[in-house]
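Working notes, structure below.
What you see is the complex with one protein chain gone and the rest in place.
Naming follows writing order (A, B and C), and every chain is counted from residue 1.
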Amino acid sequence: MSTTVESQSHAHGDGHHDHPEYLQHHFDNPAQQESAAKLGMWVFLATEILMFSGLFLAYFIVRSQYPEMVLSAHEQLDWKLGSVNTVVLIFSSLTMALAVRAVQLNNRKQASLMLIITILCACAFMVIKYIEYSSKIEHGLLPGIAYAEHTIVEGTHYAQEGWWGGPQLFFGIYFMMTGLHGLHVVIGIGLLVWLLVKNNRGRFSSEYFTPVENVGLYWHLVDLIWIFLFPLLYLVK
Amino acid sequence: MSHEYVKGYVKGQPAKPAHEGHHVMPLKTYLAVFGALMVLTVVTVLVSQAGLGSASLAVAMLVALIKAGFVVGYFMHLKYDVRFYSFVFFSTILFVGIFFLMTFADINTRDAMSAEWGNKRMKLDAQANVPPKPKKIEARSSGAGEIKAPEPAGAK
Amino acid sequence: MATTTVEGHGHDDHHDEKSFWTAKRGLWSWLSTVDHKRIGIMYLVGTMAAFGVAGVLAVLFRIELMTPEIDFFVDGALAGTAEGWAAGKELYNKMFTLHGALMVFVFIVPAVPAALGNFFLPLMLGAKDVAFPRLNLASLYIWITGTVILLFAILMGQLDTGWTFYTPYSSSGTGPVILATVGIFVLGFSSILTGVNFVVTVHKMRAPGMTWNRMPLFIWALYATAVIQVLATPVLAITLMLLLVESLFKIGIFNPEYGGDPVLFQHFFWFYSHPAVYIMILPGFGIVSELIAVHSKKHIFGYKAIALSSVSIAIISFLVWGHHMFVSGQSEFASALFSFLTFAVAVPTAIKVFSWVATLYKGSISWNTPMMYGLIFLFTFTIGGLTGVFLGALSVDVHFHDSYFVVAHFHYVMMGGTVIALLGGLHHWWPKMFGRMYNEKAGLVGAFIVFVGFNLTFFSQFMLGSQGMPRRYAEYLPEFQSYHVASSIGSFILAVGLFWTLFYLVHAIFKGKKAGPNPWGGVSLEWATASPPIEHNFHDTPHVDASPYNFPEIDPDMVEGHH
Partner (left out) sequence: MSALGSLLTSAPILVADGSGGGFWMPPQASDFAVGVDGLFDFILYCSIFFFVLLMGLTVYFAVKYKKKDDNQRTSPIHHSFKLEFLWSAIPTVLMVIVFAWGFRDFTALSQTPPDALDVRILGQKWSWTIQYPTLNKECANKLVLPVDRPFTTTMSSSDVIHSFWIPAMRAKRDVLPSRYTGFTVTPTRVGTYPFFCTEFCGQQHSNMGGTVQVLSQDDFAKWVASKDCPGLDPESPDYGPRLFKKFCASCHTDTKDGGRLVGPTLWGKHNTMEKIVGGPDALIDDNYIRESILYPEKQIVVGYEGENMPAFRGRLDDLQLNAIVDYIKTLKD
């Protein structure tokens, strides 16, 4: 999945012959290329939103079927870590936006600085995520049959069998939502590093900053999904 | 029909070259938006502690929507960009809404048309001591014993 | 009469320019190409191969269904024993699952958009290529990967859940469902990427002067298809991911054994799969609009109505998926809602069919193979569409759901609609793609055989269904046998017709007469370049200042009164 994202959002890097070097052969002028790339990115973001919508619907349905289980099960989640993660991600969204602004103003050094901060914030997000996951694994709060491993009655596959709609359902949803979101953060880190490398090589300028803008849009969407994910999973009483 | 050699159409008009007229926001606006997002995050956390009960879901969603508005409007430039991109974004939200609404239209009205039939069915099952909600069916009479959802011992 | 002018120096010095076939040589030039025409050809070969395999499977279990008992699939050693019959039925279930999965996910969703669409979208828009050429190549490789995984899963494993993967039957299984889910998960992304590519190409890459009302209707249909692909396929991806995680970790969103609701899976699945059937049929509509307009040399009747009905079908198709679940325990209120909206989507389709028939009025209709397939499409698709009304009505659907009536309905729409339109499109654009003309008489004979075989195969299944024969049955009551025998004979004729078509088309590539750039007298842009087209399509970017249906034969002052 990640390869296509990279190839899609900056498929126009190496133009050739008399046009400006960043212009692709099948486009006629930079404006057409830039608006095509941005529209392509927005349509791609539409598919991301719809993909996550499936998970959000699964969450709301599990919540409507087993309200008290969800409320009791999400006590296990540490909302303080969640809040820190939210702040980290929103801050990285700011620095990403400033990076795009810096490229638009031809300030390459500031752009690189902002990109580095964004990458660091993203890594911090993943570290906090790792801490949360390891504490969950330790307590055995895992999805489905892996739930509460050590309380399994000896000899049976499942936890207490016939135990339907228990916390393992909530943690199934929790791990899928945060897992898929985490995967998108990792893909984002890959893209940002790629941007940083190209920026240091001076590929971007106020003339041509489409890849930076597209990765920025992608990163803001990842932040947007977390903005909805955080209250639903960690906070709602 | 004018034949001047301009190609590439953005919303029907020929596309203007990239660099001129691209809106760059002042630093002040970015920081202001960031401040607003921080405040709203704190508000979200406080609201959830306030224990509004069932309303807390609605309020949390409202606050999240406002934050999303800020991110999409300013950080993603939708406010200053060609209207078409906003159209793409909001039509996506529309289709997500269709998906949610129609699915819940089914789930929440399962026995609506024949409420008394649904209740009659519930009573019917009382004898079989196994309520219809997703339980093992036919766990009838004494031997099978009642199936409860015991709290996992080590989970706290 | 303004026609398309290819500006710049004269036409003569284009002949030395190499066609996209010969511009670059060698396997690597094909495998690493970003030329939309080559990718279109590779998709064409791939999807036709999948169509062939799935078609042969269909003929195999049609042979089995000629007799009420299971016998053709029972291998000799176990004949007559309970074990033999059980294994025979198991094989039958695997056969129809492979037939369904290959046809739906591998053949019919990508066939028209990715094969003909990839080839002709940029040509008809006057562009050099699609918006993201490398993404287009990535989409092809993702399609190949997905197909390989899916084939491996079904052939190796015991996948017998049908192409719909209903839980809990699918999630209680082990290996094969997981591998097949991954295969289709990957195939979904190929469809998303084609969709993204087409939406951006239509918006941003149109030739100067080509406003939305001057685009050929094939492009409108591909645009509407791309919108559905972009908006529906991600939900399939997440549904398969949920199914995957459910099978592995027994989470219990869909599996009732762990507290899930199987009807919920049907909601998730059909939210993609109903718009997917419009992904399959809309390109077919686009091809038929082209065929009927070009071969009757008449401006398409009601251009705006057809273009807007394509887009409105694309949108309304997201509101109607519940009509697959009227008897599945869905609430009566939701069933009523879905039934009403289903009829809303029937009206634009009816408008299209009426407009096509109206286009024939006072035209100059040439009886060649593409036009014959266009007329056959009107016949078979109208039956398919009208039988959809039966299935949309609540009470009648209670009787017909999951019976052979449904099988006949969707084959009339898919096979009678998309495949017939695809055959028409292939014949219509064969000279443009390969520079060679197929043998007209052979084409007409092939069209007739396909028409007879198709109707004989599937019309008898309507009566089967209404008389009470359920779907996906390896064995049935003896009194249904006569219908089944008729249907099986029809499928043999259809198979002969399709293989015959394959033969003379491939033969034409090498031995066919040379075809000029515009054999049918079309006016849209693809006929303004050489055939087969040069590598970057047009020598100079064409200017468009009139609708693509302004044929020279149209006589402006031939008004109502006299001929």
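For this structure, a couple of remarks:
One rule holds in what follows: a contact is a pair of C-beta atoms (placed from the backbone, for glycine too) under 8 Å apart; a residue touches a chain by one contact, two chains touch by 3 or more.
These numbers were taken from a predicted model, which means no experiment stands behind them.
The chain omitted from view is touched by exactly one of C:172, C:439 or C:518, namely C:172.
Note on the undisplayed chain: of the listed residues C:47, C:382, C:488 or C:529, the one touching it is C:382. Across C:33, C:229, C:289 or C:335, the residue that sits in touch with the chain not pictured is C:335. Residue C:299 is the one among C:24, C:134 or C:299 that touches the chain not shown.
In the full complex, subunit C touches the omitted chain through residues 68-71, 78, 81-83, 85-86, 89-90, 93, 158, 160-162, 166, 168-169, 172-175, 256-257, 260-263, 296-305, 326-329, 332, 335-336, 339-340, 343-344, 346-347, 350-351, 353-355, 357-358, 360-367, 375, 378-379, 382-383, 386-387, 389-390, 392-399, 401-403, 463, 466-468, 470-479, 549, 551, 553-556, 558-560.
Quick note on the criterion: only the chains that are shown with their structure count from here on.
Centroids built from CA atoms put subunit B at 16 Å from subunit A.
For the pair subunit B and subunit C, the distance between mean C-alpha positions equals 33 Å. Residue positions 6-10, 84, 92, 95, 99, 103, 107, 134 of subunit B are each in touch with at least two other chains. Of all residues in subunit C, those that touch two or more other chains are 203-204, 231, 235, 256, 259-261, 264, 541. Subunit B meets subunit A in the complex at residues 6-10, 15-19, 22, 24-25, 27, 30-31, 33-34, 37-38, 41, 44-45, 47-48, 51-53, 56-57, 60-61, 63-64, 67-68, 71-72, 74-76, 81-82, 84-85, 88-89, 91-93, 95-96, 99-100, 103-104, 107-108, 134-136, 147, 149-150, 152-155.
Only residues 127-135, 138, 142, 189, 192-193, 195-197, 199-200, 203-205, 230-231, 233-235, 237-239, 241-242, 245-246, 248-253, 256-261, 264, 268, 536, 541 of subunit C touch subunit A when the two sit together in their complex. The touching residues of subunit C, counted against subunit B in their complex, run 7, 203-204, 206-209, 211, 231, 235, 256, 259-261, 263-264, 267, 271, 318-319, 321-322, 325, 329-334, 337-338, 541, 543, 545.
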